[in-house]
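Heads up, one of the protein chains got dropped from this complex, but the rest are sitting where they should.
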Amino acid sequence: MPHLPADRPLGVALIGYAFMGRAHSQAWRTVGAAFDVPDIARRVIVGRDEEAVATAAHRLDWEEHATDWREVISRDDIDIVDICTPGFLHAEIAIAALEAGKHVLCEKPLANDTAEAQAMVEAAEKATARGQVAALGFTYRRVPALALARQFVADGKLGTIRQAKAAYLQDWLVDEEAGMSWRLRRETAGSGALGDIASHAIDQIQFLTGQRTTAVRGRLATMVPQRPGEDGLEDVTVDDAAWATLELDGGAIGSVEVSRMATGAKNRLTVELFGTSGALRFDLENPNELWYLDATVPVTEQGFTRVLVTEPEHPYLEAWWPQGHVLGWENAFTNQARDLLLAIRDEDAAYAPDFADGLALQRVLDAVIASDAADGAGVTL
Amino acid sequence: MPHLPADRPLGVALIGYAFMGRAHSQAWRTVGAAFDVPDIARRVIVGRDEEAVATAAHRLDWEEHATDWREVISRDDIDIVDICTPGFLHAEIAIAALEAGKHVLCEKPLANDTAEAQAMVEAAEKATARGQVAALGFTYRRVPALALARQFVADGKLGTIRQAKAAYLQDWLVDEEAGMSWRLRRETAGSGALGDIASHAIDQIQFLTGQRTTAVRGRLATMVPQRPGEDGLEDVTVDDAAWATLELDGGAIGSVEVSRMATGAKNRLTVELFGTSGALRFDLENPNELWYLDATVPVTEQGFTRVLVTEPEHPYLEAWWPQGHVLGWENAFTNQARDLLLAIRDEDAAYAPDFADGLALQRVLDAVIASDAADGAGVTL
Amino acid sequence: MPHLPADRPLGVALIGYAFMGRAHSQAWRTVGAAFDVPDIARRVIVGRDEEAVATAAHRLDWEEHATDWREVISRDDIDIVDICTPGFLHAEIAIAALEAGKHVLCEKPLANDTAEAQAMVEAAEKATARGQVAALGFTYRRVPALALARQFVADGKLGTIRQAKAAYLQDWLVDEEAGMSWRLRRETAGSGALGDIASHAIDQIQFLTGQRTTAVRGRLATMVPQRPGEDGLEDVTVDDAAWATLELDGGAIGSVEVSRMATGAKNRLTVELFGTSGALRFDLENPNELWYLDATVPVTEQGFTRVLVTEPEHPYLEAWWPQGHVLGWENAFTNQARDLLLAIRDEDAAYAPDFADGLALQRVLDAVIASDAADGAGVTL
Partner (left out) sequence: MPHLPADRPLGVALIGYAFMGRAHSQAWRTVGAAFDVPDIARRVIVGRDEEAVATAAHRLDWEEHATDWREVISRDDIDIVDICTPGFLHAEIAIAALEAGKHVLCEKPLANDTAEAQAMVEAAEKATARGQVAALGFTYRRVPALALARQFVADGKLGTIRQAKAAYLQDWLVDEEAGMSWRLRRETAGSGALGDIASHAIDQIQFLTGQRTTAVRGRLATMVPQRPGEDGLEDVTVDDAAWATLELDGGAIGSVEVSRMATGAKNRLTVELFGTSGALRFDLENPNELWYLDATVPVTEQGFTRVLVTEPEHPYLEAWWPQGHVLGWENAFTNQARDLLLAIRDEDAAYAPDFADGLALQRVLDAVIASDAADGAGVTL
């Protein structure tokens, strides 16, 4: 398969038009203005509710709308299928799209269970061999400050990392009168805070350190065990909060704490790395700042430096605004779209994370669940 | 003039495609996705260099490009003329566009001198009487945190404001080898840090307090008096930094400090307001935070509260992402486009700031220059 | 025993003159100036090295020095024995002093093992029945901001606390060439970061929430397993870092992370509490600040408030400086001395923490060790 169509822009189809669909639409509308990438056409947005998806197509500026994703992925003018549906639909759509020869960008989590994820990895491997890209959307890797953090680690600025600490705290379930939803049932959501936000925390630890988890100890807790449903109180069958420690293959130990009950925390993903020659801190509520400590400068000058990650020399920043003009949460999606387009264009550009990364992460989450079920005893991967 | 065309979207023409043109393009591409506003069409982007403007049209997603703004403003399918040119072109274009019956959004500063600004105000008054909107782009008023600050003041949360303090610090001229440019010559730029960034600081003081300046005392300084030009050293004829105190008609005193020599400050517009029952602080390098102190709560609990301005109840936020998902610098331009479209649609919606506000601000800047020329002695407006 | 001697000040004997001895000396010199407390006399400081303790007596302003603590605790003019020796001497001295009828202030940890701690509790119970005070020095409870935090919780401002998070991060062992010492051997130190600093983190969680630990899951790690000793590399036999989750009897879950390898963290004890109607944050590196979120105010104004804990209405502050004049680390020791003196003077004033609290905490630490030995499986207390 040629990487780029000869005579037309890359055609994009977006499946899903809710929160993630809106964020991805913003990225597809913006990527060509911000970056020097192949031309794209926003061909079609897909959803089950025709009226709603028609409205979305109009507002989010897609050429067409559709309700049948199978038909869409068979179209010749579609090159990229961007999957923003709930997780239980990921496998079916992604596998079909890959088999149809399309590049795929799939939102996290890769799938709701390991079997599905395994099948997706197999489909992706075949597709990749054919020159397709199968990309997984842990978008926070493309927040410039986190991309810079990874660069600092890869450049050796931190020396050997011994300890990594990530937390993802939210508070949208503090009110015990907040009602039941599909997110609070195991059969639809898989897990609670674990799959939703611990997945980000663990991905960041692995991404930033460049180390993989070999063993975990975990705890899950459901703090409000019943919530009002349509017919009275229903059991909450997923976790409200989760904790884990991770053994990493490079020798570091990671710690993870996530919660949907952390009063006052809105979207507080924090990461800290401690190495033999430096340290890093990050907080998603101030996403344009990376705090870096260089342990090799004289101790009288040492401390955490607030790097405002808005210089043209910083990752992704050459394309945006002048220094000091900060980016928002949404821009990471545009950066993600850029990297996907470049991976499609440039034969030797690999895209990470890929589906195998998603499967590996799923196994870490499963191990946390297994450890909790064993009263916290360690589980080896 | 009917507020909205019956059978087509509002047609927008953008004059200018540099930094501000890119920011405004982002806004015009995004506003319909984020907000419930009248439909628009991004008809044409205008610039003098045909090749460059053609490229801009392609990347920034405008239907057409053009090199003759006069022709563009005469087109029937253009309803809004958005002026992002250098300041010395504002008057000619804005007046012509208003006379042609178009709505106008003009970037700040309104004009390079008071005579031009006066003519623009007259044209705007006539146009407004015909139902047109003439809007001035002090975009920072539409940073959600600053809009919230204004709301807090208007609601009386601060009581009587006695003291307002604004600074705008940048550092792009610290290097004395940085070369001459049109921005450093009085004949092209009018003034230096004063017109460029003190204008924002003073606008914020007046906007947030709701008070107008009645007298000023000022100081200007050029710290690097000569810089390398094409033929050797040239004189810098504008200010690198400026200071002023303002008497405001509500009894408050404002202080302003701006600089392009403030090493380490990237785009640090800070505002602080001190009132009889509360206080506010803001820093544009963390634009999603408003710090509010309620002086009426028990003293044991008192302090500045970091309000993360990302709740649906906050100004402009109903349209964006869930709580805790922060916005970037560029989003204020989208908010501005929204307000302009609503002012066009809704007969009784006034848009502020208008051209008269721009003229009033110009007079404050002139008074600072006059005060400095008088060795700091006060100048009454 | 009468609470206060009729005709002379309370006589204080201090055993130990190193870091803690200096801090306690500062407190004894200062307490009468800051607070309205019974008069004291700094009678004698005790140490094994006569020359060193003589110097200490002179510099730290004690009337006398001595080398035999047994003799000192038999003196009639000594009412308070303040124990700042290494932990393995606590039990012997404290029990003897209590049996001699003295009030005792014992630095943490109470003892190096549970058997000793148990004996100390028994001696303290008998002494308390005789009207003596047996006080344990978890001094951070008397940092004003943490005392205020406890007051907020006790007043119900946080509602039901569901989650508590404490970390204590230091970096003095980052350098792997840092040599062996008694602190790195199990036989002398008992444990490493666990006993030294996790003890503080766990004490804060229990103190602030008012809840006791009922079960733990833990992990310990020794990141640099050998360090240079006098005769070559020696094994480090204690932990460099520790993690735990705690089940608390009020339903909350606590998490603890401590490390001596956290590059750039100097003395960073942080605590966060999340309740149904509010939240709190604290960082010992900025000890005069308490961050409080009131979840009951309108969401547009909600956020963490930085309370600068220097108002006369704040705990312990009536005695110090005007508002805004911050206190240092050492002042908490003076506050502690005050509370001890008041507990001695006022028959009905109980002093917390007492020896039983120290024993209970020791059992939590033991449970962490046991859990780690069981590969992380939970241990019930």
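Points worth noting:
Each chain gets a letter, A, B and C, in the order it is written, and its residues are counted from 1.
Basically, contacts are C-beta pairs under 8 Å (C-beta built on N, C-alpha and C of every residue); 3 or more make two chains touch, one makes a residue touch a chain.
This structure is a prediction, so every number in the text was calculated from the model and none was measured.
Among C:119, C:308 or C:349, only C:308 touches the chain that is left out of the view.
When you scan A:46, A:91, A:106 or A:148 for touch with the missing chain, the hit is A:148. Check B:21, B:275, B:324 or B:353 against the missing chain and you find that the one touching it is B:275.
Of the options B:85, B:267 or B:302, the residue whose C-beta touches the omitted chain is B:302.
By the touch rule set out above, chain A reaches the unshown chain at residues 148, 292, 294, 298-308, 311, 313-314. Although one chain is not displayed, chain B still touches it through residues 158, 162-163, 165, 167, 171, 174, 176, 217, 219, 221, 223, 241, 243, 245, 251, 253, 255, 257, 259, 261-265, 272, 274-279, 293, 295, 302-304, 371, 374-378.
Although one chain is not drawn, its touching partners on chain C can still be listed: residues 19, 22-23, 25-26, 29-30, 32-33, 59-61, 170, 172, 265-268, 284-288, 308, 310, 321-331.
Following the convention adopted for this analysis, only the chains that are shown with their structure count from here on.
Homomeric contact chain A/chain C: same residue numbering on both sides for over half of the interface positions.
Per-chain CA centroids place chain A at a distance of 35 Å from chain B. Separation between the centroids of chain A and chain C, computed from CA atoms only, is 42 Å.
Residue positions of chain A touching 2 or more other chains: 265.
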